Structure formats: C-alpha cells, structure tokens
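Working notes, beginning with the structure itself.
Note that one protein chain is taken out, while the other chains of the complex remain in position.
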Amino acid sequence: MKRDSTSLRVRLPALVFVLEVVIVALYVLFVTYDDHANARLQNNQTNHMDNTLYRHYPFFADIQVMIFIGFGCLLAFFRLYGFGGMVFNFLTAAFTIQWAILVQGFFQFYTDGKIRLGVLNLITAEFACAVVLISFGAVLGKTSPVQLLIMALLEIPVFAVTEWAVLEYLKINDAGGSILIHIFACYFGLGVTFVLYRPNLNKGHPKEVTSYQSDILSVMGTLFLWIFWPSFNSALTLRGDDQHRAVLHTFIGLSASTLTAFALSALLSKNGKLSMADVQNVTLAGGVTVGASVDMMISPAAAYVLGMLGCTACMLGYKYLTPYLAKHLHIQDQCGIHNLHGLTGLIASAAGICAILLASEETYGPSLYETFSYRAPPEGDPHLEELQRLIPGIQAGLGRSAQEQALYQVAAVFSTIVVAAVGGMLTGFVLSLPYLASPDDDSCFDDKLFFNVPPDFDFKLTYKNTTCTDEEARVELNKQ
Amino acid sequence: MKRDSTSLRVRLPALVFVLEVVIVALYVLFVTYDDHANARLQNNQTNHMDNTLYRHYPFFADIQVMIFIGFGCLLAFFRLYGFGGMVFNFLTAAFTIQWAILVQGFFQFYTDGKIRLGVLNLITAEFACAVVLISFGAVLGKTSPVQLLIMALLEIPVFAVTEWAVLEYLKINDAGGSILIHIFACYFGLGVTFVLYRPNLNKGHPKEVTSYQSDILSVMGTLFLWIFWPSFNSALTLRGDDQHRAVLHTFIGLSASTLTAFALSALLSKNGKLSMADVQNVTLAGGVTVGASVDMMISPAAAYVLGMLGCTACMLGYKYLTPYLAKHLHIQDQCGIHNLHGLTGLIASAAGICAILLASEETYGPSLYETFSYRAPPEGDPHLEELQRLIPGIQAGLGRSAQEQALYQVAAVFSTIVVAAVGGMLTGFVLSLPYLASPDDDSCFDDKLFFNVPPDFDFKLTYKNTTCTDEEARVELNKQ
Partner (left out) sequence: MKRDSTSLRVRLPALVFVLEVVIVALYVLFVTYDDHANARLQNNQTNHMDNTLYRHYPFFADIQVMIFIGFGCLLAFFRLYGFGGMVFNFLTAAFTIQWAILVQGFFQFYTDGKIRLGVLNLITAEFACAVVLISFGAVLGKTSPVQLLIMALLEIPVFAVTEWAVLEYLKINDAGGSILIHIFACYFGLGVTFVLYRPNLNKGHPKEVTSYQSDILSVMGTLFLWIFWPSFNSALTLRGDDQHRAVLHTFIGLSASTLTAFALSALLSKNGKLSMADVQNVTLAGGVTVGASVDMMISPAAAYVLGMLGCTACMLGYKYLTPYLAKHLHIQDQCGIHNLHGLTGLIASAAGICAILLASEETYGPSLYETFSYRAPPEGDPHLEELQRLIPGIQAGLGRSAQEQALYQVAAVFSTIVVAAVGGMLTGFVLSLPYLASPDDDSCFDDKLFFNVPPDFDFKLTYKNTTCTDEEARVELNKQ
C-alpha cells in the first residue's frame, strides 16, 4: 500500500487530462491573436519587418534556453536524481507556460473579452515560469510530479495577481525582476518547504550526493543561464539605450560575481579546494543583484560592485544561513534559493532604491522620464510639454518625486514578501494532502521512484579494489 | 576476413575523397554568390541592413543547433552507441548540407547557368539535412558511416526532385514541412530499413540498452529540438504575421504534446512510472503535427488540440504499431520515426487540409491571398486589382478554390509517400551491396566497431556487490 501510493499511473494522467480540458476550453473561449499575429489586420500600411515578432523573438528564444536547458541541467546535480531534476523541470515548465499565458493574459493582455496572444505574452509567461522553477528549487527531490503541477497551478495566479497589483498600483521599477521574480519565487518556495518540513532529512540523506557527471552537467546548466542572463534582464526594458545598459550591467555583474565566487569558495573551504556547488550556484548571484537597477545609469563600476556584494551575501548564506534555517526555522531550502534569489534580491532592491534616489536630469537628460516613467509630470503640466519637445515619446506620468518612488519600491518589496510567503504556505498545505504521490523520506532524491531506470542506475563504487559506500569513497578521496 | 570487412581505413577515405573532388568541381563550375553576397552588385542604392543575411541568419543558426546538437544528442541514447549516434550524425549532416546546396541549387537557385548561394540556400539545405537525419533514425546502429554517406548521396536528389515537383507543380501549403520533410523522411527511412531487414534483431539485442548518462544526454537533445522548433517551422513562412503565428502555434503545439506525453507515459506503463524514451521522443510530436497549418489562422486552441492528438497517435504508435511493423511487415524502425514523423505528419496533413477548407476572406482579410498564394485571382482578373489596392504585395495566383487546393494537398501527400518509399527501397538495395562496411548483427549498437574507445567503454555493472549483466540489473532495479 505504501509502495503503491507513489504510482503515477492514475494520478498523473487524471490531473493532466483535467488540466488540459480546462486549458483548451479557456483557449477556445478567450484566446485570440494579437494585432501582430492576426492576418485580418494587415493592410497596405503594414511593414512586415516592424512586426513585434522580430523585436521579441530573439529574447524569447534565449530565455527558452535558460528555462529548459539552463534550469534543467542545473537542477540535475544529484547523482540519482538527474532524471527528476531535468525532466520534472521540463514537465513543470511546459505546463506553467500554458497556464501563465491564460492567467497573466487576463490581467495584462485582455481587451474586448479576449486575451490577445503574441510572442510578448510568451516572454511574460516564461518569466512566470522562472518563478515556479525557482520555487521548485526549494523542494527538489522531495516532491512528486503531481505535487509540482499543483504547485504551479496555485503559484501562477498568486504571482500574476501580485505582479499586476504591484505594476498597476505601486508602479515600480524592476526591469530585471529582482523583486517580482526572484524575491517572490524565493519566499513562495520557502513557504512551501516550511509546510512540507521533513524532520528526518535534517540529518542529511544518503542519496544527497552528486556524481562526477552530474556535477559537470549542472555546471553546463549554470553556463547556459550565465550566457543568456543579459537577455533575461533586458527582455522587457525600454528599447534602445535602456536595453543596452541592461545587457552591459548584467554581463558585468555576472563576471564580477563569478570571479568572487571562486575566491570565496577557496577561502571558505577547509582544505583550500574549490567546491562545485559554489561554481554551480554562487557564480550566478550577480545576475540577480543588478536586476532592479539594471536599466538605470548606475555606472559600470556600480554593476561590478553589486556583483561582488551579491556573490558574497549568497556565499555566506549557503555557508551559514541555510543550515540555520533548516535546523532552527524548519525551512529546508534544498537548492539554497534563499541565498541565490532571496538575499541577492534584497540587495538588488536596496540598490534599485539608491539608484532611484540618485537619478537626476543631469545624468539622464530628459530620458529620465522614460526610464522612470512615473516621475514624468502629469497631463497638463507645462514641464511635460517642454520635455515632449525634446523627446516626443515621453508620456504623462504621476509626477512622483524620487523619494516617493523609493517608498513605493519599499512597499513593493514588503508586500511581495508577505504575499509570496503566505501563498507559499497555503500551497504547502494543499501539497500535503494525500493522494499526491509524495515520496516517503527514504525515496527522496531517487529517480527509481518515478522513472523506469536503466541498468547502470545505481552501480556500486569501488575504491582501491574494495566496494564501498558513497560516503566512504567521498571521505577517502577528499582527505588531505 | 569477417573482421576486416568493417575497417574504414580504405572505404571511408576513398568514398569521401571522391565525393569531395566531385563537389569541388561542381562548386567551381556552378556555384557563385547570390545578389546579397556579391560585392560587385552593391552600389549607392544598397542599404546594407536590408541584406537578406539579417532576415535569415538567426533562423539558420537556430536550425543548426537543432541539426547538430539536437539530433546529435537525441540519437546518442544507446549506452554503447553514443559516439555513433552523435558523431555519425555530425558526419552525415556535414556531408548532406554540402550536397544539398548543389542538388537543391540546381532546382531552386539556378539562373544563367549558376547556382546563386546565400544564407537562404543554407536554410533549405538544412531542411534537406533534417530529412536525411530523420531517415537515419530508422537504421540507427545498424549501418556504417559509409552506408550513411551513400544513403545521403541518394536521398538528397530524390528529395530535391520531390520537393521541386510538389512546390512547382502541385503548389501546396506546407510551411513547417510536415509533408515534404517529415512524411518524406519517414517513408524513405522505412523503405531503407525494410530492405535492410535483420531477422535476428527482432528478438532484441543485448546492446540495445540505455545508460543513465545516455538517457540524460538524449533528453538534452530533445530539449534543444523543442526550444528551437518554432524557428524551424517558421523559417520559410512569409514575414510578418504569418511567421508570428507559426512561432505561436509551434510553441503551443509542443507544450500540449509535452504535457500529454507525460500523462500517457505514466498511464501506459505497467508500474505507473515514467519512461525516458517517451520523454525523449513523444514530447516532440506537437511540433510536427502543427506543421502543415502552422502559418494559418487556425486559432491557438486548435494548435493545442493538434499537439494533444499528435502526441497520442505517436505514443500509441510506439506502443503498438512499431512492434507490429517489425514483426509482421519486416520494418525495423529503430527510433520509431514512423510514430514521431509519419503518423504525426499524416495528422498534420489532414489538419492542413481542414484549415485550407475553412480559410475565408472573413478570417484572413485580403491577406488570404498571400498565405494561400495560389488562391489569388489570376493575372488580369479585376478582383486582383482590387486586392492589390488593399495590399500591394499580393501577386497574381492561379485562382484555385479552397476545394481545389485541398485536392492538391492530398495529391502531394500520396505522391510524397510513394516516391519516398520507392526511393528508400532502392536506396536500401544499394546499401546492401558488399564492401560498404555494414556491421554484422552482433556488432550493431556498438561503438567498438568503428571507434577507438576509451578504457571505461564497457565497464561491468555491479548490483548488490555482484557483477551482473545489464538485463539482470535492469530487471532488479525496476521491479516493484
């Protein structure tokens, strides 16, 4: 009976088919093409090369590589959970994007009773997907695919509402998604894992090991994320110089955090050797840390320093905070998302606020009111007309001061954390319902539970001609 | 003597050098630059940013990733045939593209005694290459590199003639190549493998196993194909909204088939576990199924349903049809290309016909006569002038009705199947000639035959401290 309880034979198809029927019905009722994908709206004024496809598709493709290959490989770092890491990532992402197209569609792309679909929606849906996959990192190896689909099913609406409310009412600057994507995803994931607490796993688990190949595979994932992160951070900025800066800052931030990660990895290891887990995770911290100010005139040097700071916080988090959270707060953060997305997201938010407070017409020229559109003078203000003579594209804003905008940013950070944590905990309660094929403690981090595995799945290790356990081999190999 | 018969020492270089001399001679005689690559044709009217390079190169690069990495990794799923899968794919693709540039060049890019070469030709050559690589899937592990090169040598002209005849005379809609690429490749491959039938392999082969790493590698290939499939299906559509829809439909179709594949994999497995072979192959069915109608106004919901349908057909094909074909019709379809490319291609064709029959000016506006260019009124028709006032780019067509166009589509499907199957069988006879280094049954699926292998190539498996065979280990691991 215990054994049968994780069979996917009925549970997974039943859930999937219900979801698919619902999605198809909603697509039939509500989804149509946007203006740039609708044949009927093309006429002799249409220049096909101005189609939004050409603006968005390259960024979309880059982000797809990050989602499916980057996350997929990165999460495949366990020796006996490579299938789970890579394949559940695939399943979850494929579902999440379909679902996010609908849910975000209702909030962001809904006019005249229809969701207007174009490649732009796919990009926003991939961002929503990144949110779910980050949260997934907190419970990797301890959840069934059924649970993961339900988590995505619940997380997307909470995320979409938060995103919509923050952008619509608080109107913040967060081009790289440090607040809305990384902080939200992190605290949602921590909320879930808090409820799914497994006391037995605090002592470590015999299958929580990597292998030589899985470590290399995971680094490949890191590299794909690293390479395309500038596309992620710049996909939804304003075109032109804003997007140009976003690319530069992300690249510089990542470079700085990579260099710092290697230094800290050697410094903090007892034997002066590098740790692959640091290479896989901490190197990426800079991408998050520059996120909230990525399109601003912060200067290349500031991006560099942000990369170093984010990396340091992330590394110290892995070293000290993650064990503390697990032991004392019952938050078992499997992949350390609080370090890579939470701490760095908070630093990013602070940096964004500083950048907002320092932003002036002297530095930005009239573009100030494009990058910080809510600081533009309101309709009717004579200053607006003056600005529009300089840059016709500037639109009426809310006339916020830098200080006001900073307060809205603070409000956004706090409300995001609260909504995400509460939403995560509620989701955690749903996931702990029976019949969701949750693995028992022994079967965590083990592909045998949900996959037909190949013959060499669990080969025994020999060291110096003696068959030995993983732990014995590890100790033997790494002792000085 | 038996042993020597698969040495590549003389056979492969002899064949390659002959081919290279022929290709160089033909390049010298016939290949020159197209207008956008020819320095002589640039003048003060030239806007360099309008060069066709910028329109085609991004799609070309995406398709290259699919051909070399996507197919390469996907075909490396056997534990002892990873080199063969990935490296013979590389060799075959590199040759096929060179050859297709010439052969397609004579049919499609030939003016004034010269083939005009630009990046566009490279894209069409990569499509031809995809055809050969799909066919390769039918005989994977059972053919030598010499045989593969000869297969490519013969398949490309048959394909190029078919492609040219169908597009020139039948004038069909097939933007994603479901008919010309997938159906052709499938039945050609089945023709080849039918002639190369190996009765001994019907009982299974001890080396037909995967390993943990090879399964992961193969999923990576799947993911790269998945990610860039929208570029494949949209590379040769009309620019603008047609291409935009092609991207959307492909993405939606793939998402739907992925979700469905997981559900069916669990449902149809005896022990309620997922099978990696399904994840590697069946998830991709949606990309083929939307192909023939990918640029039409079929609605996002229809793309979703097509993804589900294609996936279901593909899955049932793997489960029931492939064993049947092998046992009763002597068609040993190694990678199940009939499921992933044949059945789905047929569904795609049917869907394309429905979409053609349903297409109306009401839905498309005057763009109808761009997407379905052969339905445009013929030269001199007053309706044409009226349309051209609305959209100047519309060109005179054949004035076909929807029903007529549908019949041409049907004719295209049947003639493609017949030509491909006959061409494949004839090619099969050529491949069964002696001196082509064909592996004997025992050496199938074994890299040792054609490669110098590294020391760990065939390590023995131990399970519970006992050395055991692959089969014993597999049974042991997967029993409940």
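Per-chain numbering from 1; labels A and B assigned in written order.
Everything that follows uses one rule, which is that a contact is a pair of C-beta atoms (placed from the backbone, for glycine too) under 8 Å apart; a residue touches a chain by one contact, two chains touch by 3 or more.
The structure displayed is predicted, hence computed values, not measured ones.
**Student:** If I consider the whole complex, including the chain that's not displayed, which of B:74, B:103 or B:117 touches that chain?
**Tutor:** B:117
**Student:** Taking the entire complex into account, which one of A:201, A:263 or A:316 touches the absent chain?
**Tutor:** In the full complex, the listed residue that touches the missing chain is A:263.
**Student:** Who touches the missing chain here, A:5, A:46, A:108 or A:255?
**Tutor:** Result: among the candidates, A:255 touches the missing chain.
**Student:** Just the residue numbers, please: which parts of chain A touch the chain that's not shown?
**Tutor:** On the chain A side, contact with the omitted chain comes from 58, 62, 79, 209-216, 219-220, 223-224, 226-228, 230-231, 238-245, 247-248, 251-252, 254-256, 258-260, 262-264, 266-267, 269, 271-276, 279, 283, 297, 299-301, 304-305, 308, 363-368, 371, 389-392, 461-465, 470-474, 477-478, 480.
**Student:** Name every residue on chain B in touch with the hidden partner chain.
**Tutor:** Output for chain B: 3, 7-13, 16-17, 19-20, 23-24, 27-28, 31-33, 36-44, 46, 48-49, 51-53, 57-58, 61, 64-65, 68-69, 72-73, 76, 82-83, 86-87, 90-91, 94-95, 97-98, 117-119, 122, 145, 213, 217, 448-460, 462, 467.
To be clear about the criterion, only the chains that are shown with their structure count from here on.
**Student:** Averaging over Cα atoms per chain, report the distance between chain A and chain B in Å.
**Tutor:** 33
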